[in-house]
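The structure under discussion appears below in the form of structure tokens.
Note that one protein chain of the assembly has been removed; the remaining protein chains are unaltered in position.
Our next item is subunit A:
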């Protein structure tokens, strides 16, 4: 996400360094967003006996947000308010607004569940430590994947493909994005309910 901004930054400053600086800011914002969304769940997992309810609740939250994004397709005006120089803030706001960070919750909770079963009964403190560690790991892996893909695209457009690629090559993924939130939430919910029996 945000690769066209990195291309713009590189072209405006006529320097690949500016492109990488922009990518760096974009990933920092995205990382912060995912981590901030996962954080409350990391704390909640201390309540081990409620874990199943937490997971069901989280799945419903992701589904609900996906449905909301499907209905309310418009982007909040606040996003347009962020100056072009504050890329990290822009990336943070977009990751929150699109539900990019929220999407990670079912994956994250799934991973925590595996951990917990392996570890058996542990003290709450240790459990939280593991959860926090997992939250950081999930965020990092996610951002690395995003920056890897977006960064490559930004570099290709900047160096080889040119701006015509920006003008012509992309699709409105808002609906796809919202639908995938619903899908991820539904899969998490189904898996959870299945393991209950």
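Criterion: contacts are C-beta pairs under 8 Å (C-beta built on N, C-alpha and C of every residue); 3 or more make two chains touch, one makes a residue touch a chain; residues count from 1.
One rule holds for everything that comes next: contacts and distances are computed from a predicted model.
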Just by its UniProt name, which of "Indolepyruvate oxidoreductase subunit IorA", "Methanethiol oxidase", "Fluoride-specific ion channel FluC" or "Hydrogenase formation protein HypD" is the chain not shown in this complex?
"Methanethiol oxidase"
Spell out the interface residues on subunit A facing the chain that's missing from view.
4-5, 7-8, 11-12, 14, 73-77, 79-85, 162-164, 166-168, 170-172, 174
